[in-house]
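Missing here: one protein chain of the complex. Every other protein chain is in place.
Letters A, B and C mark the chains in the order given here, with residues in each chain numbered from 1 onward.
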Amino acid sequence: MDIIEVSIVGVGAFLAICMFTTLYGKSNPLYALAEESYIGFGTGLTIVINLLFIYKTGILGIQAGDWLLSFGIILGIMVLARIVPKYSYIARVPIAIAIGAQFGLALRTEIFTGFLDQIRSTIFPLLTGDAMTLLNRWTIALSVIFMLSFFFYTTELKGPLRWSARIGEYAMYVAFGGIFAQTFMGRLSLFVGFMQNYTVPPWKIPYLLGSLIIVFAAVIILDRAKLLEKLTPEE
Amino acid sequence: MVNPLFQVPGIVSGRALGMILVIVLAILVYYYMSSGKKIYIRRVPGLDAIEEAIGRSAEMGKPVVCSFGIGDFNYWTMAGLAILSHVATLSARAGTRLIVPTGGSDSSLIVRPVAEEIVRNAYLLEGKKEAFDSNDLPFLSGQQYAYTGGYIGILQRTRPASVIMTGDHYSEAMNIAETSNAIGAITITSGGYISNVAALACASDYILIGEEAPAAGAYLSKEPPLRASIRAQDIYKALALILIIGGLILMTAGSDIVVQLLVS
Amino acid sequence: MSSFFKSKTVQLTIMILSFLAVFVPYFIDVPAMTTFSTELITIAAIVSAFTLLLALYSQFRRGYTFIQKRKRGWMFKAYMMISIVLMLVFALFGQETGPYNWVMYAIITPLSSVNYSILVFYMASTGARAFRARNTRALLLLITGFIVLFYQAPLTGAFFPQITPVALYFTGTFVAAVAKMFLISVTVGAIVFGMRVLMGKEPTILGFTKEEAS
Partner (left out) sequence: MTEQKTEKRSIYRMLVEYDRRIIYLFIFVLILAPLMQPFSLPIQVSPGTMTYYNVLNGLKKDDVVLVVFDTEFSGYMEIQSGILASIKMMFEHEVKVAIAVAHPEATGIPQLVFDQLKGVMDQHHYIYGQNYINLGYIFPNSASVASTAQDFHSIVRQDAYGRSIEGTFLDNVNTWKDWTLISVYTTGIQSGSIINHYGLRGTPIIVNCIGVMISTQQPYLSSGIYKALLESMRGGAELEYLTSSPGPGLTAMNSFTLGHYMLIIAIILGNIGYFGYRSEMSRKAKEER
């Protein structure tokens, strides 16, 4: 391990723990430090990567003889007119093109993936197969039907539709329990993954624990001294 | 792989039905928009919850916080704005202070002025022009988590009696709903994407599930295009339901004709 | 010239043409149109990349006002602006090594992870509070939530494998069904929204104010 690796771990652990101080429940300057670091360097990164994309796809493409792409660059520069309110209308043309293309891409495919394929995959025989398969199929089929009926808005929910919608709503709550658990697992994995990054190999542990103690102690002391708000930037 | 039921010459195989469905949907939307009829939309129960919450805020003399999401002008944001307009009207009428946190992403920048206009209008129409304060629509940065931090700060300082969070919210919604709950506010949320809905269903006192928010928005809105959209959507949902039920029955009887139709 | 840009009809026409150029070749196979659509999509990708430069501008403008007014904590904003510039400068020295790479691993990656992983704390406290059998809905949430959570803990499968089929039943049926249903209804909603935009009923999206549009 060299000085660069150590500095990566040390600085990373410190800033990360600073961000965790939001769990303390009060805004504080250390959190602001972490936050502004993320915003600043994060924005920088996004800009760099997008400029590279423009270069690699646009400029290199034009050099390779694909002259139509020069429209991409021109239209892109027109977008920047938004910066000056007086000329912001110039940006409308490229935005109209981009939105049109975006809707074209979405509308031409979503009807398949989000509608037809979903209906198709709900259609299966309901009387053949072993007991478990049948139970699964019946549950899916009935749930989709009941749940969909919950989402009709231009008719009154009367008679059978009312009951169907009610059952659908309950079925959704059954599902929400499971989804909550899955989401919890996701967030937990993230946290575990993060912690792992600062505990394996073990030489990293002191940096993590050290930051943990220093940062939280600092926040608690500042809180007791009633200095937290004074040092935190305004919104 | 199942063979398609039909093919249209000149159309890429397997894509005909999709194209037809998109075109028919466009025609339906256009038809209902231009027909001029006022389309019936059922009132979703979430709206009662919102009214109750604002009423309680007024009784307690505490503010209402209402946000419309952090996305650009999309499906969910539009619904959020329609609900915001309603909340603003009710708040103006009840004489409750309304706080609307804005920002959260760079793409949401263009929504902010529209939201301000909506709230100002609502106060104007209720004859409470002087009660409107543009400082009550604080801009909390174009960054998701700076916005979240600012939002939470507002909740902790102003202690509202109700928090209504609609529109296009992402993972920050959990964060806000938890705080809102901790300070004892009635928390009403809506969710567009499913893992958020599930988490919010746990964290809030009342939730508008998925499409309920746009439907509520259309119910409140006077504009025919919104109602026309909901009508067209309902027809397609009914179509989905018919295809599923029909398909299940026929498939069980041994015919995969509906599946063949769907891959056409 | 400016009336050309300001006309709603012109903008709508451009948008619809761009839409059709991408939409139609997917269904009707004409090679020339397909090539053009690919080209147009690439152009749209480049335009989208440019819009991110606007984000840079808005960050700077906001930071600048903050500092100019000497608001409390303005140093933080100054630091933020300096770090944007630093990152751009660092990129000039290459991306695989050097300061750019250092910032990537020492600052951006840990903070990005914390941003999302912090939610586990909120979810745990929500779960602990919300999973109480207060009413039918909460009871239903509680039952599946409990079973799936229990199943997800890797150790459970080792001493109580019977839970696996039960948990998979819930995730494979109810969860799958609600996801499917959501997808169907949201897809239709999004398509209809797209049509509303293309039909010129949502002028705000193109940057028109209500007065200009009407």
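Throughout what follows, a residue touches a chain if its C-beta (ideal position, glycine included) is under 8 Å from a C-beta of that chain, and two chains touch if they have at least 3 such contacts.
Model, not experiment: these values are computed from the prediction.
Engineer: Since one chain is left out of the picture, which of the remaining chains does it touch in the full complex?
Structural biologist: A, B, C
Engineer: In the full complex, which of A:27, A:139, A:154 or A:197 touches the chain missing from this view?
Structural biologist: In the full complex, the listed residue that touches the missing chain is A:197.
Engineer: Tell me which residue among C:10, C:78, C:183 or C:199 touches the hidden chain in the full complex.
Structural biologist: Only one of C:10, C:78, C:183 or C:199 touches the chain omitted from view, namely C:183.
Engineer: Which residues does chain C use to touch the chain missing from this display?
Structural biologist: 34-35, 37-39, 41-42, 44-45, 48-49, 95-96, 101, 104-105, 108-109, 112-117, 120-121, 124-125, 127-129, 131-134, 142, 145-146, 149-150, 152-158, 161, 164, 168, 171, 175-176, 178-180, 183
Engineer: Determine and list the chain B residues touching the chain excluded from the picture.
Structural biologist: 171, 178, 182, 193-195, 198
Engineer: Name every residue on chain A in touch with the hidden partner chain.
Structural biologist: These residues of chain A touch the chain that is not shown: 23-25, 45-46, 48-50, 52-53, 56-57, 60-61, 64, 66, 101-102, 105-106, 109-110, 112-113, 117-118, 120-121, 175, 178-179, 182-197, 199-200, 202, 205.
Quick note on the criterion: only the chains that are shown with their structure count from here on.
Engineer: Give me the two chains with the most inter-chain contact pairs.
Structural biologist: By contact count, the leading interface is A-C.
Engineer: Measuring from the mean C-alpha position of chain A to the mean C-alpha position of chain B, what distance in angstrom results?
Structural biologist: Going by mean C-alpha positions, chain A sits 19 Å from chain B.
Engineer: Touching two or more other chains, which residues of chain B qualify?
Structural biologist: Correct list: 15, 18, 22, 141, 145, 194, 197, 199, 201-202, 210-211, 236-237, 240.
Engineer: Can you tell me which residues of chain C touch two or more of the remaining chains?
Structural biologist: Chain C, residues with two or more chain partners: 26-27, 54-55, 59, 115-116, 119, 123, 127, 131, 137, 141, 145, 178-179, 184-186, 188, 190-191, 205, 207.
Engineer: Which residues, counting only chain B, touch chain C once they are in their complex?
Structural biologist: That would be residues 10-12, 15-16, 18-19, 22, 25-26, 29-30, 33, 72-75, 78, 106, 109-110, 114, 117, 141-142, 145, 171, 174-175, 177-178, 181, 192-194, 197, 199, 201-203, 210-211, 214, 225, 229, 232-233, 236-237, 240 of chain B.
Engineer: For a test of understanding, state which residues of chain A touch chain C in their complex under the given definition.
Structural biologist: 4, 7-9, 11-13, 15-16, 19-20, 22-23, 29, 32-34, 36-48, 50-51, 53-54, 57-58, 61, 66, 68-69, 71-73, 75-77, 79-80, 82-83, 88-111, 113-115, 118-119, 121-122, 132, 135-136, 139-140, 143-144, 147-148, 151, 169-185, 187-188, 190-191, 193-194, 197, 230-234
Engineer: Contact residues on chain C for chain A in the complex?
Structural biologist: Against chain A, the touching part of chain C is residues 2, 5-6, 11-12, 14-23, 26-27, 37, 39-57, 59, 71-74, 76-77, 79-88, 90-91, 95, 100, 102-121, 123-124, 127, 131, 136-137, 140-149, 152, 165, 167, 169-181, 183-188, 190-191, 194, 197-198, 205-207.
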